[in-house]
Every structure is written in structure tokens, then in C-alpha cells.
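Please read the structure below before turning to the comments.
For this depiction, one protein chain was excluded, whereas all remaining protein chains were kept in their positions.
Naming follows writing order (A and B), and every chain is counted from residue 1.
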Amino acid sequence: MLATIIRRLLQTGLVVLIMSALVFTALYMIGDPVLMMASPEATDLEREAIRRNLGLDRPLWEQYGIFLSKAAQLDFGNSFLTGESAMRLILERMPATLELATLAMFISMAVGIPLGIYAGLLPQSLLSRSIMSGSVLGFSLPNFWVGLMLIMLFAVMLGWLPAGGRGPVEDFGPIQLSLFNVEGLKNLILPALTIATAKCALIIRVTRAATRECLPQDYIKFARAKGLRERRVLGVHLLKNIMIPIVTIGGLEYGQVFAFAVVTETVFSWPGMGKLLIDSIVNLDRPVVVAYLMLTVVFLATLNLVVDIGYTLLDPRVRLGGAA
Amino acid sequence: MSRVVEPVAGATEAGASPRSPQAGRWRRFVAQFTSSKAAVAGLVVLLLSIAAAVFAPWIAPQNPFDLATLDIMDAKLPPGSTNYDGSLTYWLGTDGQARDVLSAILYGLRISLFVGFVSVLAAFAIGTAVGLVAAYFGGRIDALLMRIVDMQLSFPSILVALVLLAMLGKGIDKVIIALVVVQWAYFARAARAAAIVERNKEYVEAARCMALSWHRILWRHVLPNCIPPLMVIATIDLAHAIALEATLSFLGVGVPVTEPSLGMLISNGFEFLLSGTYWICFFPGIALAIVVVAINLVGDHLRDILNPRNEV
Partner (left out) sequence: MDTRNDAPDGDLLLDIQDLKTWFYTREGVVKAVDGVSLRLRRGEILGLVGESGSGKSVTGFSIMGLVGERGKVRAGRMMFDGHDLLKISAEQMRRLRGDRLAMIFQDPMMTLNPTLRIDTQMIEAVRAHGKVSRRAARERSLDVLRMVGIPAPEARLKVYPHHLSGGMRQRIAIAIALLNAPRLIIADEPTTALDVTIQGQILYEVQKLCREMGTALIWITHDLALVSGLADRMAVMYAGRIVESAPTDILVEHPHHPYTHGLMASIPSLGTRGQPLFQIPGSTPSLLHLPAGCAFRSRCYRADAQCGHEPELRRTGPGHMASCWHGGEPS
């Protein structure tokens, strides 16, 4: 078991390394930041000085080597724009994205799983068919459009909720969250719903498919033959089996939500990592972009690993390296 | 337990000729497709949208990019208003530059659909080729190619597109390239899966024994059978591509201002949303939503029909 975990860790590390090389190479080709930083009247000599200062005159592979060694210490250089440490900038904004993503996934699961089970139990009922049609709408509609519509409805027309920005935050140790106060929630709810729409649709589909697959199995029939209450048949026998694909996919989607928050944060002016990324791309603030991408790569790779391990914990049939 | 037996020989299609299994399959496909009213509605909407886009220059009340026809006094007029001499009705209102929103939508539809179709076609071609090659040769080539595909697929498409566009700059061709890079992996994986199923079938063995060249086997024999699942992916991917392009344009990194797609129109209208001039952003948004949902309905139903598990 241990050997397998180590092997997976090494694989993950390799993936991160390769991605870092790709990211670095790609970003290297984006514009010339020196032109942006220096004033238009700067002489070539001055530009050269800046270039040398930032280490941009060294050969590519050497820059990469320096990049890697610094990256290992989580030093991605300073923002071209503000001069602050790139990594610090991102970490400052992470809790905002974190609470948004977490609330969105929570809503998706809380709503999606029961609806999906219902749709799987009674596929022909009117409600089930409405749920399935609704789910098509849910994942077809572009994310930003849903956000816009929500703003139009709840902020402009009804005036119930704010159209953007983050609410008041509270300190929770090193990080600040707006999740746990009412004002903060008012700001959180629309962007979270925007993300949740698509994810909820996905969870409904996965849950329904898993339910449809598990229901005809012999062990469900046997559970009924034992005279168990239907509540237990569905709530224990069925649920434990469908949770496996749901948690697996839900876990992976969490990573996607983190990344796609870029769009939602732009629509709602949410001060998270995503908004920072867009601004940095537009402003050619390379260190921040690199730091963001590397953080995402590591995060996703770790998430994949965690989901894999979680899968083996959930499904007793699959134990890493264990005998059947 | 309950045996359902097909009607036995004798009940064939009228005019049993060697072509009729194909004709029968097509007829059955059409019947299955039309069984879903939603999918048919989606297809109709899609075809209408394509027609509207193709014929936009003729049916649009105004050419919104011909600056000479714009009258700045007509900016931000609500839907239903007319211009000063009543010759032109702005059915959906005008935007900040006095462009007729309806016309802008029709022209924007062109760009959106064009980008969507071209990128899907290219991704289809590239991805399928890669997938087929991987499946046919197997072994190391297969493992390597699929590793690349997996890595690509695990990374959120929006980030890949953003980085690419940051590198490549603005322009419709750059957007198409970015979309192709994001999408080809889906096709590769599906093509490979379908091809592997085919590879193990006997007729491929037979063709190999006859020493047919490998690309002939792939092209003439394996590919036609891989088409159904790929069609499903292509349809759903078309919707994704259009939505992704809209998202990228909305974020400001997609198509240039001179050739606005629906996403760009929505982006332009966003700033006016909060002040009450909703139509600049709302109607292009509705148009986008309708097109994307329509394509998804078609693709969803196609998936139900062409899913191998449903085939008897």
C-alpha cells in the first residue's frame, strides 16, 4: 500500500514538473514585459539594465533552472505591477475563491444528490423529466450568462441582493472569510449560485445514472427480500454504492470550479484569485500569472491524488495493493 | 426470463436489396431522433440560426459596422423605438454606439457560429486522427499519446485557452487555434475508445491478413464505425466551443472589437446593465443561450440514441 502511494506521489511530482516546464515556456513567449515597465522615453541602455536586473537576458534553460529553484521555495518573484511578492498576492486572494468554490459545490451536492436519486427512482414521472430537462439547461447555459441573468433579476430588477463585490469578512486564524455572516452571504449567494447551476446539473446526471445502475442489482432486491424498510434500502444500501462515483466526480469538479471561478469572479467583481489572473494576463504581469498557474497545477495534481485515495477508501473492493 | 424474440426471417424491408440494411438503419435513426420533440426543436432552432447567420447581410435591417449608417443621436434607444424619420425600427434597441442590437446579433451570430464550427471541425480531424493512430498501433505510442491527452484533459480548459490567447494575442484565428487545442483531446479519447472496440473485431483481423495498408484499414473500415460516438461529441463540443468563445470574448481576450461575436456584444453591454439599459446585454445573451441550449438538446438526444448500450 505504501509503495503504491509513493509511486503515485512520484507520478504526481513528474506531472507537476512537466507542467511547470510548459507553463514557463509558454509564458516566456508572452510579450516583452520590459517594454511595459520602462517609460517610453527610456533609452536602450536603460532597458538593458532593467532586463539584466530581472534576469531576462540569460538563456532560456538557465532562467528555467532559476525559476525552478525559486519555485521550490515558493518564490515566484515580484509582480511587475505592484512589486509585491507574486505568491503572496495570490495567497491573499485565495480565501475569497475558496469560500466561493466551497459554497458552490455544497449547494450543488445538497440539491443535486436528492434530485438525482429521485430522477433515478422514478424516471418516468413528470417531475423526473422536468429535472432532467432542467439539467440540460443547467450545463448548457454559459456560466457568465447565468451570472448576468441573476444580476439582472435579483440585483437590478428586484434589488434584493448586491450586484457584485465581497461582503464583510471575519478573521479565522490566518485567513479571512465572509461566509459566516449574513451580509457576507448576501454577496456570496449570487456568484455561488452561478457556479452551482452547472455543477448541480452534472451531479444530478451522475447521481441519476448511478442510481439507475445500482437499483436493479441483486443486492437491492435481496435487501428488500430481507424485509428491510424502503428507507433503509435506499438510504443505506443504495446510497453507499452511488456515493462512490458522486464523490469521485464531485472531487474532480471542485478543482474545475476553482479554475473556472475566473469567469464568475469577473462578472461579480469578486476579489479572488481568478480576477487577479485576468488582470495579470491583460497587464502582462508575468510572475503573477506563472505563480497562479503553478499553484493551480499543484492543486489539481494533489486533488487528483486525494480523490484516487478517497476512492479506495470508499469502495472496499478496491484497496491499493490489497488482495481481493 | 422474459424472452423477446425479433420477428423471424420474412419480415424484411420492402425491396430487399444489398443497400437496404443501410437504408433501414437510417430510417430507424430518423425515427428515433424525431421521438424527442425537444431534440427536433433544437435542430430546427440550430438550422434557423445558421440560416440567419448566413443571410445576415440581407436580412439585417442595418449593417452595424458601416459607420456611415449610424446616427449617434440614436444611441441607447430602448427596444421598439424608431430612428428620426421612422424608416428604421430598432426592434431590440440600440447600443452605446447607436448600433441596432438586432443587426448586431445577426452579425455576431455569424462570428460565433463560424468560430464554433471551424474549431470543432479542426479538433475533430486532429483528435480523431490521433485517437485512431493510438488505437491502431497500441503499445508505447498509445500510452504516450494517451498520457498527453489525459494531462490535457485534466487541466481546466479555460486556463489553457487563457494562457494560449495571452501568448498568441487577439484575433479570430488565434481564438480558433485556442479552441482547437482545448477540444482535440475529447475527440482523441473517444476515437481511440471506439477504435479499440473495432480493432478487436474480426473484420480488422481479416483486413490485416489481406495485407491492406494500415491507413486504408483505418480510413475505410475502422473509421465509419467510430463515427456515431464522435458525432455525439462533435455536437456537444460545438455548444462548448461557442460558449467558451463567448466566455473568452466576454473576458476581453477573445475576438477583437472589430469582429464582435455574441460574447463580445454581451461584454460591451455589461457596463450598461446596472444602469437600466439592459437590452444591450440581454438580447445578445438570449440569442447565445438559445443557440447553445438548442445544440445541447440535439447532442443530448443523439447521445441517448447512439449510446452503444441502447443498441439491440
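The rule is simple: a contact is a pair of C-beta atoms (placed from the backbone, for glycine too) under 8 Å apart; a residue touches a chain by one contact, two chains touch by 3 or more.
Fair warning: this is a prediction, and the values are worked out from it, not measured in the lab.
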Hidden partner chain, touching residue among A:E48, A:D75, A:E92 or A:D315: A:D315
Full-complex contact with the absent chain, from A:T25, A:S69 or A:Q217: A:Q217
Missing-chain contacts mapped onto chain A: 217-219, 221-230, 232, 236-237, 240-241, 244, 314-317, 324
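Going forward, only the chains that are shown with their structure count from here on.
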Whole-Å separation of chain centres (CA-atom averages), chain A against chain B: 25
Contacting residues of chain A [partner chain B, same complex]: 15, 18-19, 23, 26-27, 29-30, 133, 136-137, 139-145, 148-149, 151-152, 155-156, 163, 255-256, 259-260, 262-263, 266-267, 277-278, 281-282, 284, 289, 293, 296-297, 300, 304
Residue ranges of chain B touching chain A (in the complex, touch as defined): 38, 151, 154-156, 158-159, 162-164, 166-167, 239, 243, 246-247, 250-253, 266, 270, 273-274, 276, 278, 281-282, 285, 288-289, 292-293, 295-297, 300
